[in-house]
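Of the protein chains in this complex, one is absent; all others appear in place.
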Amino acid sequence: MYHWIPFWPDTAAVNAVVVNNLYIAELGLSGLIMVTVVAMMLTFCIRYRKAASNSRADLETKTWRFEILWTVATLGAFLILFVWGAQVYIWLYKPPPADEEVYVVGKQWMWKVEHPGGQREIDALHVPVNKVVRLVMASEDVIHSFFVPAFRIKHDVVPGTLETLWFKATKTGIFRLECTQYCGLQHATMQGEIVVMEAPDYANWLDSQGVEESLAQQGAELFRAHGCSGCHGKNSTIIHAPSLTGLYGTVVHLQDGSIRVADEAYLRDCILNPRSFTVAGYPPVMPDFSGQLGEGDLLKLIAYIKSLGGKREAGR
Amino acid sequence: MPVDVRRVPEVQYATLEQQGDTAQLGIWAFLVNETIFFGALIFTYYLYRMTYPREFAAAAKDAVLWCGSLNFFILLTSSLTIVLAINAAAQDERPNRMVRWLLVTLILGVAFLGVKGYEYYLDFQDKVVPIVDFEVKPGEGSAGELFWIFYWVATGLHAIHLTVGIGLVLYMLLWPIRRGEIGPAYYAPLEVVGIYWSFVDTVWIFLFPAIYLVGRS
Partner (left out) sequence: MSTTTFDDTPRIEPTARPSYLTEENTVASWLFTRDHKRIALLFFASITFFFFVGGGAAALIRMNLATPEGLLQPSLYNRMFTMHGIIMVWFFLIPSIPTTFGNFFVPLMIGARDLAFPRVNLLSWYVFNLSGLVVLYALIMGAADTGWTFYTPLSTVYANGYVFAAAMAVFINGFSSIMTALNFIVTIHRLRAPGMTWMRLPLFVWAIYAVSVVMLTATPVLAMDTFLLAVERFIGIGLFDPRHGGDPLLWQHMFWFYSHPAVYIMILPAMGVVSEIIPCYARRPIFGYAGMTIALMAIAILSFFVWAHHMFVAGISIYAGVAFSLLTFFVAVPSAIKVFNWTVSLHKGRITFDAPMLYALGFVLLFTLGGVTGLMLATLAVDVSVHGTYFVIAHFHYIMVGATVSAFFGALHYWWPKMTGRLYPEMWARFAAILTYVGFNLTFFPQFVLGYLGMPRRSYTYPAEWQIWNVLSSAGASILAVAYLLPLLYLGWSIFRERKADANPWAATGLEWTTPSPPPTHNFERTPRVSRGPYNYDPENDRFITQEGTPHAR
């Protein structure tokens, strides 16, 4: 949408509506505070300018009453804002069960997108309208930040871990995708578009991409090529290794007594640094794969492990 | 004997006593700042040690325990000797006893640096110097290198602080004490140096278990 003077961003997702309401309420409160301060200041400046003859007798000396009143009033108003903001924040960052999952890798200076079906895009993300889309995001180099102004969602993508983010678009159209964490020379051009389509159009688009293998299939090949299947494979009897079937989303008990949910970030940690995540009851024999697998390959492996079943509603 | 003219306070103070009080407050405020400086480093260390307990324990086994322990005793003893020097300054009009204890403190400080230098030499032999000559030992993983970065940064900064302390003691000997300005009437400068010295000692008390005692229990 183009306005002659752009004043307000598109509001094109359920997330955006909720944040927008809060933002408008805060604008109102801010306006009220500003008007109060300006009105008081103007009134006093006029009534008590040097030339004015209003009485200056009986200056207020018991200031404590006012101080306490102000403290309580501002604290009360702030607490309302806090609770409202915190509720929405938790909702924004706790993904509901996803209809679609998409893998996003940030690198200097592009967003690489991989759909579970194997479709790949750069600086663009096609999604269906009215569906909960969950993003699993990784960075290959520095910190990036995935931001869609029209959806009011944002999350940094920090190298060394995986982050998740979700949205549910309510309007079809093309919306800006940005990086809002300065990431080097061409940070300003690390931008793309989110294309929101009707479900049938989206299905057509997926089909027209001409892919041969899904992400999980590509992951399965890597699984064999890197020798993972030797121990974790279905028929493997050589070494006693935890089965990966149905693992995703379940609760895992580790050797050191800690408990982790087997989400994407956990799977990634296990592949790269297995000794720190030895599962209780298994010998710590897995070699670490850090330096051997890029972020793209890791996501493929994770997609494969997820394809082996598990609890779908996993996630933070 | 020194004349009282040398014991006139600086212009912003009313009395020598006030000047001494102020110097003490100054050094304590400075040590608050120093504590937070080293605190930030030690905090970082414990954060990583909690994240990588096995790797840190494996890496720390290569730290030279006898050097660290010997230095622990040297530095603790030097804190005692500098306090004895301050005690002497407060009691004796003649500086002999104070000078003697300060010289002992100096020797202990230099001995610490000597042992530390020898330990660094052993560390080079052991290939635990990140980037320059580093060999990943079994069980360390890549996080073991983080331990050694901490080791070099922490002991290096501590050695610099101790060197400054040695410089301050030398300065006291060569300037105010030689000119007879330190005595029972006014010994705040020596106290300030002593407080600083004890702080450097205290830092080692925290660094010692963090570096040498991990994974040895």
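The first chain written gets the first letter, and so on, giving A and B; residue counts start at 1 in each chain.
Keep in mind that, in the parts below, contacts are C-beta pairs under 8 Å (C-beta built on N, C-alpha and C of every residue); 3 or more make two chains touch, one makes a residue touch a chain.
Just so you know, these numbers come straight off a predicted model, no measurement behind them.
Engineer: Sort by label and list the shown chains the missing chain touches.
Structural biologist: A, B
Engineer: Which parts of chain B face the unshown chain closely enough to count as touching?
Structural biologist: That gives, for chain B, the contact residues 10-15, 18, 21-22, 25-26, 29-30, 32-34, 36-41, 44, 47-48, 51-52, 55, 130-131, 141-143, 145-146, 149-150, 153, 157.
Engineer: Touching the hidden chain in the full complex, which residues of chain A are there? Just list them.
Structural biologist: Interface with the chain not displayed, on the chain A side: 2-3, 5-9, 18-19, 22-23, 26-27, 29-30, 33-34, 37-38, 40-41, 44-45, 48-50, 54-57, 59-60, 63-64, 66-67, 70-71, 74-75, 78-79, 81-82, 84-90, 92-94, 108, 141-143, 145, 147, 149-150, 152-156, 158-161, 163, 176, 178-189, 273, 290-291, 316.
Please note the rule applied: only the chains that are shown with their structure count from here on.
Engineer: Taking each chain's centre as the mean of its CA atoms, how far is chain A from chain B in angstrom?
Structural biologist: Those two chain centres are 47 Å apart.
Engineer: Given the complex with chain B, which residues does chain A contribute to the contact?
Structural biologist: 256, 273, 275-276, 288, 290
Engineer: For the complex, give me every residue of chain B touching chain A.
Structural biologist: 52-54, 141-142
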